[in-house]
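Only a single protein chain was left out; the remaining protein chains are all shown in position.
== chain A ==
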Amino acid sequence: MTIRNVRDHGQRFRPRMACLKKVESVMLEMQDPKTGVKSQPQRLVITTIPHAITGEDIVAWLTNCYSIEAEEAWALGTMLVAFGYIYPLQDHKRLVIKPDASLYRFQTPYFWPAQQWPVEDTDYAIYLAKRNIRKKGTLELYEQVQYNSLHKWMNHKWDFIVMQAKEQYRAGKERKKPDRVVFDCQERAYWVVHRPPPGTVSAMDYGLERMVDPNTEEKQTSDFFRRIMIFTQQSIMRPRVKSSVSIGALVKYSVTYNKHDPFLAPCLPSNPWVTDDVTYWLLNMANVEIPTKMRVERWTFSFGELLSDPRGRDDFRLFLKKEFSGENLAFWEACEDLKWGTAATMNDKAQQVYKTFLTRGAPRWINIDGKTMEVTVKGLKHPHRYVLDAAQTHIFMLMKKDSFGRYLKSPVFKDTQKRAICPDQHMFSVSQLEANARKRRPSISPIIVRQLEQEEKARMATSGPVDITQVMSKLSNKGKEVAPSKK
């Protein structure tokens, strides 16, 4: 009934997590009675439980064993805790190593994370039911939410879950008191790792699932060798670039984007994924009036960056409007619309583009060279999604070489740059972080966002780009008949 036993062809194999094997060998070294970590008994109210280890001992052992700095040992220790191989005895929801006298204990191998066994929801349901029995209904808020959701989705198994929870509870009572405490701690730590409470950072992200089981050895049939041959042939035929060139490009990219990478430099005001505070996203929305300094700086990196940011594109459009050369951008946007639009509207869109931009005497005629124009017009006889690609690339390069430079020196851009804001970094205390986690709300629905976008587009269309014929008639003051402006 679970997916594991049904022969489907979906992607359900977890990728090999090589780090787990390495962590396990570290764990085993730590057990050694002579060269491992020193353990001490933990004194509780009525009993003593052996094999507790302090955070500072762990960090010191790692520093000695691997000849690394204390900071790196601390990071390594935190990783051991985050994966669930060691669990903290106090403050069990924060999976970090505190390099002081706080106590930790080793997790039993049954509860170690394994690559081939994903953690089942059935087991979590049994655990929650067991906890419910023990605590007579006072579970934490996130546990209650999970319980209700599992009760709904696993309703057909629920009787078994409750039965098994009761039996496990009774079986657990057969053990001696200190062992029961240890087991409860172990189980609780296991579920903190694999079903983290809000505010706990989880280390269990493993990326996409795979089609083939990475643990099975592939049989070396003739098919296998044929694939290897094709792969090698293609590798030989690939075009090459000197490593100095490619590395230079990589270095240039890294240097340029260094301060903009949220892993390497702090997000201002704060990274919403870490602090649960969404100011960063609100300040960087598509239709915001005043952009942030970092965003404006990003526009100067390349023309592609400017165009792909909707706020940047708006700014650029404003600049082009002042220069009366908005038709290039309008054409580029129409091409994008064609590429990404629905198949049903493609024909109409293509015809519209032709009438507006390409034909002789069109209201917003763009200036592309003869050969491209010929190719495009021929393609438009049987329009498809990418028929305007050549023209679009040409216009893109035109804008990049010509308008972009002028834009960066223009008063429009300089004004935007001056007004751009630079928010201060948030400094949240731990209780504020918890409050943030509780106040999380979903963002506005994408349906509403799409409606707003379409209204915006309609409004822009009515406010009317200036037709070239209108401009010409105004300038030359001839009695030409004015083509109706686009509605």
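In the analysis below, a contact is a pair of C-beta atoms (placed from the backbone, for glycine too) under 8 Å apart; a residue touches a chain by one contact, two chains touch by 3 or more; residues count from 1.
By our rule, contacts and distances are computed from a predicted model.
Engineer: Which one, "Histidine-containing phosphotransfer protein", "Copper transport protein", "Regulator of G-protein signaling 9-binding protein" or "Lariat debranching enzyme", is the UniProt name for the chain you do not see?
Structural biologist: Answer from the UniProt record of the missing subunit chain: "Regulator of G-protein signaling 9-binding protein".
Engineer: Touching the hidden chain in the complete assembly: which of A:K22, A:R43, A:R210 or A:K355 does that?
Structural biologist: Once the missing chain is taken into account, the touching residue is A:R43.
Engineer: Among A:C65, A:V181, A:M346 or A:V449, choose the residue that contacts the chain missing from this document, as touch is defined above.
Structural biologist: Final answer for the missing-chain contact: A:V181.
Engineer: In the whole complex, not just what's shown, which of A:L28, A:V251, A:I421 or A:I448 touches the removed chain?
Structural biologist: A:L28
Engineer: Over the whole complex, note the residues of chain A touching the chain we left out.
Structural biologist: Looking at chain A, the ones touching the missing chain are residues 1-2, 4-6, 27-28, 31-33, 39, 42-47, 49-52, 89-91, 103, 105-111, 114, 117, 120, 122-123, 129, 132-138, 147-148, 151, 155-168, 170-176, 178-186, 430-431, 434.
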